[in-house]
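Every protein chain except one is present and positioned as in the full complex.
And now, chain A:
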Amino acid sequence: MTAVIEQQTMNRTEPRTRFNEVWRVVRLHAVTPSVFFGIPWIILGGAWAVSMIVGIIITGASADVAEMGEGMRYSWAVLSPQWYLVAVGVQAIGMTLSFALGFGATRRDFWLGTSLMFGIVSLLNAVAIATLVQLEKATGGWWIGISMFDALWYGQNGWLVDFYTTLALQLLVLFIGASITTVYLRWRMRGMMILIFGAIALMLAAVALATFTESWPTIVEWLGGIGIVGMFTVVLGLAAFFAIGGYFVIRRATPR
C-alpha cells in the first residue's frame, strides 16, 4: 500500500513552475478562441463590410469621393469592438473565475494569467489595427476611397502611434470590465452601489473643483499640450490602475 502511494506522488506528469500555473489560465481563456478573437473581429469585419457598402453606394451615386473620405473620418466604426471587449472583461472574471477555482487555480494566478491574456489580445489587436490603418492608406481606402481605419485620431502620426494608442485603449476597456466585476464578486450589490455612487460623487467633486477654481482653460490647455500620445499615456495609466486594483480585490473574492 505504502509503495503504491509513494510511487503515485513521484509520478508527476509535468513540472510545475510559477509561470506554468499562470500560463494555464491564459490557455483556459484561449480554449474557446471565439470570445477574445472571433467575435471582436467579426464585429470589426462587419463594420468594415458596412463601410465598404456605404462607400460603393456613395461612389455609385457619383458623389465627391474626397468629401466622403473626410466625412467617414468621424465614423466610430474602427472602435466598434471596444464595447464588446468590456463585456469580455466582465465575462473573463464573472464566469471563468468560478470555473478556474473549481479546477484548483489560485485567485492570484488567475488574475495574473487573465492580465497576461489581456496583454496578448491587446498587443495583437494593436498590431493588426495599426497595420490595417496603413493598408487602408496605401490602397487609397480599399480602392474606393473609404476611411474606416484611417479615422478619428488614427492615420495621422504613423504606425507606432496608432499601435500605442490602440494598445492603451484595449487594455483599458478589458481591465475596466474585469476589475469592476471583481468588486461585484467580493462585495456583491452593496459593493457595486458604493463603487458607482462613489465614482459619480468623485467626478462631480472634480467638476465642481475645476469650475470654482476656474481652471477649465488650464485643463484644456494641458490636454492639448500633451497631445494624442500623452492622452493615451493617461489611458494606459488608468488601465494599470484598474489592473492593480483588481489584483487586490480578487484575492478575497468568492464567486458563486
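Definition applied: a residue touches a chain if its C-beta (ideal position, glycine included) is under 8 Å from a C-beta of that chain, and two chains touch if they have at least 3 such contacts; residues count from 1.
Just so we're on the same page, contacts and distances are computed from a predicted model.
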Protein name as given in UniProt for the chain not displayed, "Formate dehydrogenase, iron-sulfur subunit", "ABC transporter ATP-binding protein", "histidine kinase" or "PTS system mannose-specific IIC component": "ABC transporter ATP-binding protein"
Chain not shown: contacting residue from A:Ser34, A:Thr139, A:Gln156 or A:Ser215: A:Ser34
Residues belonging to chain A that touch the chain removed from view: 1-2, 4-5, 8-9, 11-14, 16, 21, 24, 27-28, 31-32, 34-35, 91, 95-96, 98-99, 101-109, 251-252, 254-256
